[in-house]
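Missing here: one protein chain of the complex. Every other protein chain is in place.
Entry: chain A
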Amino acid sequence: MAAAVAVAEPKTKYDRQLRIWGDQGQAALEKASICLLNCGPTGTEALKNLVLGGIGSVTVVDGSKVEQSDLGNNFLLDEGCLGQSRAKSICSFLQELNDAVKAKYVEESPATMIDTNPSFFSQFTVIIATQLPESSLLKLDSICRSANIVLVAARSYGLTGLVRVSIKEHCVIESKPDHSLDDLRLHNPWTELKQFAKSIDICDKDPVVHKHTPYIVILVRLAEKWADAHDGQLPSTRQEKREFKDLIRAHMLNVDEDNYKEAVESSYKVSVTPGISDEIRQIIDDSSSEVNFSSSDFWVLVASLKEFIANEGNGELPLEGTIPDMTSLTEYYVSLQKIYQAKAESDCLAMEYRVKSILKRIGRDPDSISRACIKTFCKNTRKLKVCRYRSLEEEFSSPVLSEVQKYFADEDSCFAMNFYVLLRAVDRLAANYSRLPGQFDSEIGEDVPRLKEAAVSVLSDMGLKGSSLSEDLIAEVCRFAGAEIHPVAAFIGGVASQEVIKLVTKQFVPLNGTFIFNGIDLKSQVLAL
């Protein structure tokens, strides 16, 4: 055992996460600088998760001193910290978790920082704002928007809480979906693939060869055979698809031929609609794809993609170039792999040419987008994602009413919608009475109708009249009185940190609205308002 070794090899230490986001994702994390506003348990837990994963640097902004109540909900604070700066105490423990991370702190109240020193925020990659009231959050959002900095707002409140992501635009090349269809082009095979399929006798009498002919070959050959018999058309109706499966089965020599079973299971792949999906169509038709000098690399790549589809692509995207494992002789499989790779490389080369010429046209260095980057883009063109977030100002002043009504009508979302409105009402009430509803046991009785009144005013400002709020939830929110209990904070902080990881690595797809935690029955929801 390597017990005596005092330094961990980053490759080994980060092994379990490198398997998810790779060296590039890790490099992005190590370059990122995060600013946390308020280091209560919600914010602290979010940072803890990021520090463990090797985020570049963290800066904690918090003006308070450690009190007894911090020891009851924040693991990173203990008796020895009492009376000391909370920001400083949190930083020293964070540093202990991972010495590769730079942990800094500023002893200042976040609200004051937002009011007096907005330019402070421009040095960071992401701001995680926790436990901030609406008024401060609104100001911070506009600061972050104008500096193009990602804002992640998180709040824990009794058994509820929320996480909201805000940035004008977040474009993802590597969205890495859980399931995606293999890009095999069986509906439209190119010359080399057809030639290879022809070179194999699918009626080979050698049983070993027959049961090791890859299904790609079987499907290309039989689709061609089908098309010959059907005026050049591929199976499209249900009936035709069934007949096509029968055609495949008719070529089996034996019932236990796995490759033929795979061919039957994959037979729908010859019938996929040619061309590109609506989602990708929307991206290439986006006005941002009309690029100029200040366009981002992503949109330059999209502009090139649009040209590629119209020209070399013949209406198709660049080929991904990988094939799934399938029953096959090794040599057939390896040959197929090479054929797919070669096509992908030639598509990528064509894209590279287009990227260079566009860059030149808009007055940028033609080599400013690397070949590796173009290659990654080409491998992921079917999965591109563009996420755009409304500003908090927009969300608050003009919510999408049809969505709001839809949420109120659905049982689970209705819970979330109630919490959303009530948390905003809490801030209004707090602004008027300088305390949270339910803060004092003796005043819970009066606070319930006050909170309801505030909630109704939030609703009417949203343009909603007649949507009724749940009396039970109003009472619950009064009962919570802003309590920040550890497990809820750890959940909300956990979600916030996960969103930060996705936003920084530019991998996977971040939250597309406001995540509302429901600690009562765990039926949490995302509201896109």
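The working rule: contacts are C-beta pairs under 8 Å (C-beta built on N, C-alpha and C of every residue); 3 or more make two chains touch, one makes a residue touch a chain; residues count from 1.
The rule is short, and it goes like this: contacts and distances are computed from a predicted model.
Asks: Can you match the unshown chain of the complex to its UniProt protein name from these: "Cyclin-Q", "NEDD8-activating enzyme E1 catalytic subunit", "AP-1 complex subunit gamma" or "Autophagy protein 5"?
Replies: From the choices "Cyclin-Q", "NEDD8-activating enzyme E1 catalytic subunit", "AP-1 complex subunit gamma" or "Autophagy protein 5", the unshown chain carries the UniProt name "NEDD8-activating enzyme E1 catalytic subunit".
Asks: Write down which of A:158, A:235 or A:437 is the residue touching the left-out chain.
Replies: A:158
Asks: One chain isn't shown here. Among A:138, A:329 or A:400, which residue touches it?
Replies: Checking the options A:138, A:329 or A:400, the one contacting the hidden chain is A:329.
Asks: In the complete complex, the non-displayed chain touches which residues of chain A?
Replies: The missing chain touches chain A at positions 1-3, 5-9, 12-20, 41, 45, 48-50, 52-54, 67-69, 71-75, 78-79, 96-97, 158-159, 163, 175-178, 212, 325-331, 333-334, 441, 444, 471-473, 475-476, 479-481, 483-491, 493-495, 497-499, 501-502, 508-512, 515, 519-526.
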